[in-house]
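Let's turn to chain A:
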Amino acid sequence: MGKDELKTKITELLAAATFEEGGEWLNINVAVGDWPNFAQQLRQEPTLWFDYLFCLTCIDWKTHLTMVYFLTSTKYRHSVEVKIKLDRTNPDIETVSQIWRTADFNEREVYELFGVNFINHPDLRLLILPDGWEGKNPLRKDFEDPINMIRL
Partner candidate 1 sequence: MWSISELATDIDAWLNKTFNPTLALAIEMVIAGVAVISLFAILGLVLVLMERKVSAWMQIRLGPNRVGPKGMLQSLADTLKLLVKEGLTPDGADKVLFNLAPFIAIIVAMLLMAPIAFAKDFQLWDLNIGILFVSAVSSIMVISILMAGWSSNNKYSLMGAMRSGAQIVSYELSAGLSILSIVVLSGSLQVSDIIRAQADGWWIFKGHIPAIVAFITFIIAVTAETNRAPFDLAEAESELTAGFHTEYSGMKFALFFLAEYVNVFIVCAIGATLFLGGWMPFHIGTWEGFNHVMDYIPSSLWFFGKTFFLIFVIMWFRWTFPRLRIDQLLNLEWKYLLPISMVNLLLTTAMAILGWYF
Partner candidate 2 sequence: MVEEIGTTTEGDLIINVGPQHPATHGVLHLVITLNGETIKKVEPHLGYIHRSIEKMCESLTYRQFIYVTSRMDYLSAHINNHACALCVEKGLQVEIPARAQVIRVLMDELTRIASHELWWGAMAMDIGAFTPFFHAFRERETINDIMEETCGARLTMNYMVPGGVMYDIHPNFQGRVKSFLQLYKLKIHEYAELLTGNIIFINRMKNVGCLSPEDAISYGCTGPTARGSGVSCDIRKYYPYDAYDKVEFDEVLETNGDSLARYMVRIREMQQSVRIIEQLIDNIPEGDFQAKTKAVLKLPKGEFYQRVETARGELGVYIVSEGGTTPYRIKFRSPGFSNLSVLDHIARGSKLGDLVAMMGTLDLVIPDIDR
């Protein structure tokens, strides 16, 4: 499916979705509350069939956080990018680890590096950082560590 057909199909599923122009793939902006149902539909809808979540990350714009999900379909070979804006002081979002199992580890990594809380995650704890780093979110832009950070 091309970009325009995907656009029409997705507006059918979720009217509140907005799109960004530019970029290699279709960028969809979704609200936090709509995300769980929308994710399920993206996975199950027979003409879309986005079964492969190949990248899950978070970006810290200084006023808010954005979760980015990259999805592709191994059947139809089309891809989309879903972006969700999160409140900086209260970053809560529903987990998708039941839909795409790869999200399990990836969401743990985002939790420890950015502090995003994933509701209903089966096992949310530190993955790569050692014990004692709960609460300090190193990849946020306001993280300061005078001894260890490199600034060239």
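The set was built so that all candidates are chains of the complex that A comes from, given by their letters.
By definition in this document, contacts are C-beta pairs under 8 Å (C-beta built on N, C-alpha and C of every residue); 3 or more make two chains touch, one makes a residue touch a chain; residues count from 1.
Everything numeric in this text was worked out from a predicted model, so none of it was measured.
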So which of these touches chain A in the complex, 1 or 2? 2
Would you pull the chain A residues touching candidate 2 in the complex into a rising list? 22-24, 51-55, 57, 59-60, 68, 70, 74, 77, 100-102, 104-106, 126-130, 138-139, 149-152
